[in-house]
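Heads up, one of the protein chains got dropped from this complex, but the rest are sitting where they should.
Right, chain A next:
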């Protein structure tokens, strides 16, 4: 039972700044792992409250956690409004699910995340030299994401600008496959998508390709970096869609939506995600990273037909292959059971559950030592793995603003952009309107953070 704890409630300023965001809103053991020991922190016998999604902590996993760590787990479903309510009341959860790419700077800037560096320093399981660079998404130095103390960790990850493609649909449309290890340009990708799209009686029977990223704001930030620029100003307090690079990125995405070669806000996929559409042979290219392999590998018909391709690039831009999610957990600074929470954290990210995730194929492990567990039994898995391994060297953190949630920026984008996607507004006008609306939002966020 969740009981309020006697503890300091959030300050009015911090409460308001959080509320502003909320409103919108194989278990194969590696020999090395077996030798590792957890950090000296305690927590055994305590109960921690974990705010998670249903798939994060199954009842079996909760029982295993108690057996392995001695810590009992009580779960509450993840919800931003509930998180704010619990923090305001002084009974913050002890572990909270978050999307590192966008949540880490937002919450860290508001001072509600616990600095985990001292815990990492003591841990024998989560050694800093073993952490994949993707975990830098959970670092924030007070100004820029990717530097400074660690506030959380990703449970697994993908490079979300990559894409899967269905060779059967390429053959049917007589379109060349993308090169194995060399990226295509974004323009080439769109051209292929147009040629792969099939329509009948006004209905799209085969989508040429999807390209929506994890969340549109982080996608646009990634595209702009790929074009050689930066969507955010140096202090992350403003966006600028009118720079040549951001304009190029925005224009490309609007072209993608306007040509209706794939799902978008003006042509939504009723399935809400690419998996079932890709499985139904109705999607030739899916902008999903390695994680979609978890679904594909389980489909014996689809798996040999599916291939993973590197992230596209813009001519004259930079080759980047970021992670737009890096979903994981963080410990609130207001937690009353930090040591117990860290023990669960350490177990979840470095022990049996981490090994099971690594061998499941639903993401790249976030500990380098767990990479040998990634599925590579079948030839198609080996092919995917070689593409993925080559892509890792192009990974870099693309910092997101701490002054607004990605959801709030997405809501603004979804209000303004459809007119441009349907040809009713020029990209230049759209860029100006997005600047005005998003910068107003960011300005309010900056005032709250101080």
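Note that in this section a residue touches a chain if its C-beta (ideal position, glycine included) is under 8 Å from a C-beta of that chain, and two chains touch if they have at least 3 such contacts; residues count from 1.
Rule of thumb we're sticking to: contacts and distances are computed from a predicted model.
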Protein name (UniProt record) of the chain left out of view, among "Carbon-monoxide dehydrogenase medium subunit", "(Fe-S)-binding protein", "ABC transporter permease" or "Nitrogen regulatory protein P-II": "ABC transporter permease"
Given A:55, A:129 or A:234, the one touching the chain that is not displayed: A:55
Full-complex contact with the absent chain, from A:133, A:228, A:294 or A:418: A:294
Selected residue (touches chain absent from view) among A:144, A:185, A:271 or A:386: A:271
Where the missing chain touches chain A, by residue: 1-4, 19, 53-56, 59, 74-77, 79, 81-82, 84-86, 88-89, 91, 200, 203-206, 269-273, 275-277, 279-282, 291-292, 294-295, 327, 357, 360, 362-363
